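Note that this complex is displayed minus one protein chain, with the remaining chains in position.
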Amino acid sequence: MILVLLVVLPLLGAIAAALSGRRNAQLPRVIALGTTVLTAAVSIAALVQLLGDHDAMFAWSYTGEPGMVVFRLVGDGLAMPFVLLTALLGIVAVLASWKIDDAPGAHHALLLSLQAAVTCVFLAGTLLLFYVAWEAVLIPMFFLIGKWGHENRRHAALKFFIYTFAGSALMLVGLLVALTYTGGGAIGDITVPIPADVQVWLFWLLAAGMLVKIPAWPLHTWLPDAHVEAPTAGSIMLAGVLLKIGGYGLLRVAIPYAPEGFKAAAPILAGLGIIGIVYGALMAFAQSDLKRLVAYSSVAHMGFVLLGISTGTALGFAGAVLAMVSHGLVAGLLFLLVGSLYERTHTREIARYGGLAAQVPRWATLFTFAALASLGLPGLSGFPGEFLAFIEGFGEFGWWMIPAGIGVFLAAVYNLSAVRRVNFGPLAGEWSSLADASTVELVAALPLVVAIIVLGVAPGLVLRLTDPVVRGITMILGGGS
Amino acid sequence: MSLLAGNPLSVVALPFALALLIAAGGKKFVSITQWLAVVAPVAAALAGVGVLASSVPTAAQDVAWLSQGGSVVTAGLAIDNLTAVMLVIVGVVATCVVVFSIGYMADDDARPRYFALLALFTGAMSMLVMASSLVTLFIGWELVGACSYLLIGFWYRKPSASAAAVKAFLTTRIGDVGMLLGLALLWRVTGSLSIPEVLAAAPEIGAGIVTVIALLLFVGAAGKSAQFPLHIWLPDAMEGPTPVSALIHAATMVAAGVFLVVRMWPVFEVAPIALDVVLVVGVVTAFFAATVACVQLDIKKVLAYSTISQLGFMFAALGAGATGAAMFHLTTHAAFKALLFLGSGSVIHAVETQDIREMGGLLKKMPVTGTTWLIGVWALSGLPLLSGFFSKDGVIASVLHAAPLAGYALIAASLLTAFYAFRVTWFVFFGSYRGSAHPHEGGLVMTAPLIALAVPAIALGYFSAPFMQSLGHEAEALDPVVAGVSVTVAVIGVLLAAALYRLGVDRLETERTSLGPVHGVLFSAYGVDSFVTRFLVAPLEKVASWFYEVVDRKVIDGAAEGTAKLTMLFGRLASGLQTGETDVYASLLGVGFVVLMSIAIWLGR
Amino acid sequence: MPVWMINLADIGWLPAAVAAGGAVLGMVADMGGRVRLGLRLVSAALLFASLLCLARAVVPEIPDVSSVTQVFDVILIGNGFSGYAFVIYFLGFLSVGTGLISVREASRVGVAALIALGSVAGQVLVGAFDLAVLFVSLEAVALVGYALVAAGGTDRSDEAAARYFVQGAVATALTVYGLAVVVGLGGGGTGFSGMLDGLATLGPQAALLGTMLLLTSLAFKIGVFPFHSWAPDAYETAPPAAAAFLASGLKVAALGAFIFLIGRAFGPAVLSGLNPALADTLAPLTVIIAGISAASIIFGNLVALKQTSVSRMLGYSGIAQVGYALVGISAVIPGATLFAATYAFGVACAFLSIEALQSAMPEWDGSVAGLAGAGRKHPVAAFALAVSMLSLTGIPLTAGFWGKALAFLGGLEAELLWLVIIGVVGSVVSFGYYGRVIRSLYIDASQEAGESDGEESVAGSQSATVWPAVVAAIIIIAFGTIPMVTGLDWVSIVFGM
Partner (left out) sequence: MSALVLCAAVFGLGLYVVLTRRELIAVLAGAELMLGAANVQLVSFASMSGVPGESAQALALMVLVVAAAEVGVGMAIIVTLSRRSARSRTDDLQEVNG
């Protein structure tokens, strides 16, 4: 029952925020914050319950009708880290949009419904619910970008929607094919395995939507436009959580339903991942717009996730999960900072910045910290995931890891050059009266910083959760190491 | 003592905690908290001494850091004699540097950040040396790099400082990527990253693969220890505060490369080709760095190139298989080079400039700094009775046995070492003061560390026997022939420097003209730096922006937006069918039926 | 359930009679000059008829198939058909419920009566098991269609009606020719079963010609690709409320007939059981239908992208939507029937909200861009339009999603993966034009600078016509979310799958 709460609570909060929005601007913010904090508490309770009976896959499903079970929530080790990440970023997103005064009620309502939809994706127990929640995520995001975005938000919102919708439409065909074969509709109970020749093209159908969402290399061009135009809270949720349902979908649906297809596709996926790492880093280095730089860095980070998944080994999957959770935290923090800076300077041109460390020391320290985490400095959350993806990738694909190594170096290049151009050097004249990060922003950033450090020092916390599920997946893949 | 020695984790956790405390303390409590920064290195030193005294290595505190589905990546810490020696070095030097910094950085307003980073560095360095798994070593390795980045770029307002910081991190990062590839290859071949297991499995790995692993690890070491061609970052790293240069860029971090090779010695042992490469790189770096040092005019740049050259000596010894000699030279070098750097720090503090042409006659004005500097320079040049003589002799002897030609190059390098060492000494400490400031000796807090470091610089030479035993090597006797040759060569160097000094200070000016083109080459360190910026860094920016403008915006994004425009175009074409004429519609109906009918018939045949 | 109510509902033809009676009474009231009363009478009759049908489908006590009225083999109350009948009558009720403000005062009750009679003809068409009845009801539906378009009362609507009429006449001629071949040559009588035996006696080409000709009129009525030319003009010029019924009620009836004719009578699944020889002579039918479906999806979506007027865009998107319906038609799982119902509600809701918006914003020229800022000024109507757009695209949590999912599932069942993929890509392209409507409603700021934020929508006239759109929108959302929890079983009961 606790799982349903996780999905329903934000929805109720959304409705309350929307209704209260009419009267005054402050009420929806308080409601939104209350709801997200409550949801976080519930998700922690769910975690405790999961840890109680270790590899319990406690599920809740309304199976009134004997026919196709549609609404079934499953909270297991693989889903839980992402659910917690969503709850945490939900709070950060609400705090990040504290000063939104253009229809705050609607804004917070959309944020909460986005969070509910994403949580539902992670907890989805049936193929149809997985798809429905996957699509439901698009609507609030479309309006968030469209209504509260920046200059050419109209184009970005439509492009984001159609691009992702195209991918997920193909995924729908894949899901329906899987449904026709397995009938049950509940994720995981594949009574009769799908014939191998079908699996080959079924994997690509299923993976289509996910590769767009991750984003894998050639399918990434919607990301920078969507990020640059999205409001701060939108970017945080978009980068922090929306990119994860792609990787999660691969592990949860694409691989179990089409293992043979996955094995055939693994080298291509690895190739796309590696290109993503190098390409994303190169693009980030070439950017003059700060938010676009962070967007392309997401492409680079998610390249590691794809690489980790394509190895097909238990540690590879673990690396992918770690990289995803860490990217959620790091990208969330980066977008929070970039957003808060934009609110005060109204420009994202890196060239106009310089020497901010002197003027806004707290902001600058957080930005340097986030950049170091983003380049995968050990001791911070970025390192374990990328390290595992790297060594397991080497185990499977050998010297193809050299370009990935170049990507690791380029990550340091663009991150540090961004820090230097923004923080160091002489203070740019026009920012002499710039205010430092406000307390609300610091309170929002604090949990992210702590989580980044904790996850960097002790990744075992997450790995302990995902172990049983990952073992199951590797079993399906034929007892890969 | 035993608490610290027995429990390596505390030796790492304590500095991190202290760093947090210092940072949290902020400006108000800095005058108190800065002393906390001293506690961290002291703890490290005590732990080292504890193990050395009892010579009982502590059991490894291993933990399954990353485990999933049966395969495990362990992380852990342990202290054996080699680690203990490094801990003592790091501990002693760091303590002196922190104490010195309290005086040196007295009037800087960002002291909490400075001392917090120093504590953080000590923690990271001790993690690096105490690592019992390659993963922990790599973590320490990169954290040390990050601290050096933050400390070089400490005075971030100076654009040159922030550029140097980025350059340092990126160049060492190239080495780290090489090392990462080595780790990955080890993981694939041996299935584990814990050092004891890897070293045990080393002999069975195929000759080819083990050579590649050794070379990759050496790339990492070369990056961190600034060996050719990855040395370009060290001279620029002098932008950081001088105590930082003393700690990080003279004694500890740069020595990590040597430590890595010694720690992973069983792997290098079975890879002779790799050892030859190490030897060649070591000798090349030693000689060329020494030549460049001879024409530098900035006191810290001289010392920086001297460090690169001395590290070249150590790697040459490693290449020749003499890990004991290399470690002994590393230890003595740490002592006298840190002393020289702190000495230069106290000089710069006094005369507010780093250009030796505006100094002179400081021996009289700053007696303590002067005398300790003389001790340091005496040891650096390998003159008899001080530690440099013994350790350098061991290095040159082992290299001569292994490769005579390399030995001669090293001897030439030691001549140049003596020359540049005393060239600086004559012009800074003798003659009359040419600068405009009024130099005076720093407070006790600055002079005490100098004296403290002078002691090991003098005495260490005589402890080579116990030092070698603790590292498990038998102590060779001093080779009289080699000793004689190296002393004479050192004396020649000194005399040459004296001759140069005799010709007066303007002689430094005319150096440029008299040496002609050679001077330009030497001064710019063979143009390696400008080569890199022109042929590697600048093109990267151009390639990146071309890729962005053309590939991303036009090709990939173009394809996405293009399909949308294409569908719109087809829409306009297809709508042509709706002309509005009634007869067209009716005929469309008729023709449509006929077409469908014929298809049906054709299919049904 | 009281006994008298059961036998009352038991009478098969009662809903039809009620609707027709309502129409007549309405006309009488109109003659007396009481337009409001007339409208209310017709809508009350339609509502009652729809509830009757719903009762038949849902309430178990009322026996279903047994009491099929066998007059001319027309199933007025068969299990699957009462669900359909409910949809047709209810949509008729909603259309009339708007008060038909966009139609001229004089002919308002006339159009309402037409809608009522159209729904009766629709019910008969869906339930027809006899060629004669099929033909007559189909032509009745067609005639009502011409009249509804002509009801626009503008030059443009007259022109569209004329063209529609000409094409309809040609299609009817072709159909009669088909009847001639099937009934005449075959000689098996007009009942479906007799027809099949008759067809079997014909040679393969003749049988094929006969069935193809028969299908032409149905294909023309549902506006599939080669026979689609009338649809865009008709929807653009017809008054929105009339277009609502034309696009939903009448089209659903024709689609239902098409599905049952193909699915039940000629469908491979059925035929191979009865008469394998005939099955393979008619095999090409499935290929043709798949071809038509693909062509409609591609053509409909492409041209809709170019449109600026919302109604005309809905016309073209209607062509594509029918294409989706045909994807799952030859499969056992009747995805097509559910799709027809969900599509009907979607397009009806769209036109009803256009009706509401037009009466609230007289200055609106019917264009997508003209809707800018309407989300803020007329929140209720805009919400209904947005929901209809999402449902027509097939976004989850709306009824449209279940329709499409099952239609495509049917397509996969019939091994038509390529067609399903075209269908899916088509729905993605469809958001290109449906999304633009939502975007202009909510995201674009309205053009007039002085538009003050606080000014609420004009309460008076606007609220009068908006409730039908809202009811349709609520049904769409209910259809979309409830199956999320309960699964699709109760839906299949209503539609007798």
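Letters A, B and C name the chains as they come in the text, with residue numbers starting at 1 for each one.
Methods note: a contact is a pair of C-beta atoms (placed from the backbone, for glycine too) under 8 Å apart; a residue touches a chain by one contact, two chains touch by 3 or more.
Keep in mind the model is a prediction, meaning the values are calculated, not measured.
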Next item on the list: Would you list the chains present here that the left-out chain is in contact with?
Entry: B, C
Margin query: For a quick check of understanding: of C:42, C:117, C:131 or C:340, which residue touches the chain that isn't displayed?
Written below: C:131
Check: From the list B:194, B:309, B:464 or B:578, which touches the chain that is not on show?
Finding: B:578
Item checked: Which residue of C:16, C:170, C:215 or C:371 touches the chain not shown here -> C:170
Next item on the list: Can you work out which residue in C:25, C:46 or C:181 touches the chain that's missing from view?
Entry: C:181
Check: Hey, which subunit C residues sit against the chain that's not shown?
Finding: 131-132, 135-136, 139, 143, 146-147, 150, 155-156, 158-163, 165-166, 168-170, 172-174, 176-177, 179-181, 183-190, 194, 233, 236-237, 306-307, 312
Note to self: Considering the whole complex, not just the chains shown, which residues of subunit B touch the missing one?
What the structure shows: 575, 578-583, 586-587, 590
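Criterion: only the chains that are shown with their structure count from here on.
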Next item on the list: For this assembly, give the contact graph shape among line, ring, star, complete and other.
Entry: complete
Checklist line | Most centrally placed chain, judged by C-alpha centres | finding: A
Item checked: Intercentroid distance (Cα basis), subunit B paired with subunit A, Å -> 36
Next item on the list: Could you please state the distance in Å, as a whole number, between where the Cα atoms of subunit A are centred and where those of subunit C are centred?
Entry: 42
Next item on the list: Would you kindly tell me how far, in whole Å, the mean C-alpha position of subunit C lies from that of subunit B?
Entry: 76
Item checked: Junction residues of subunit C - those touching two or more other chains -> 432
Next item on the list: Mark out which residues of subunit A touch at least two other chains, giving numbers and ranges.
Entry: 162
Check: What residues on subunit C touch subunit B, complex-wise?
Finding: 162-163, 166-167, 170-171, 174, 204-205, 208-209, 212-213, 216, 220, 225-227, 229-230, 232-233, 281, 283-285, 287-288, 291-292, 299, 301-306, 429, 432
Notebook entry, point to check: Can you list the subunit A residues touching subunit C in their complex?
Noted result: 62, 64-71, 128-129, 131-133, 135-136, 138-139, 142-143, 146-147, 153-154, 157-158, 161-162, 165-166, 169-170, 172-173, 176-177, 179-180
Next item on the list: Flag every residue of subunit A that touches subunit B in the complex, lowest number first.
Entry: 159, 162-163, 218, 220-222, 279, 282-283, 285-287, 313-315, 317-318, 355, 357-358, 368, 372, 377-379, 383-384, 387-388, 390-391, 393-395, 398, 401-402, 405-406, 408-409, 412-413, 416-417, 420, 423-427, 459-460, 463, 466-467, 470-471, 474, 481
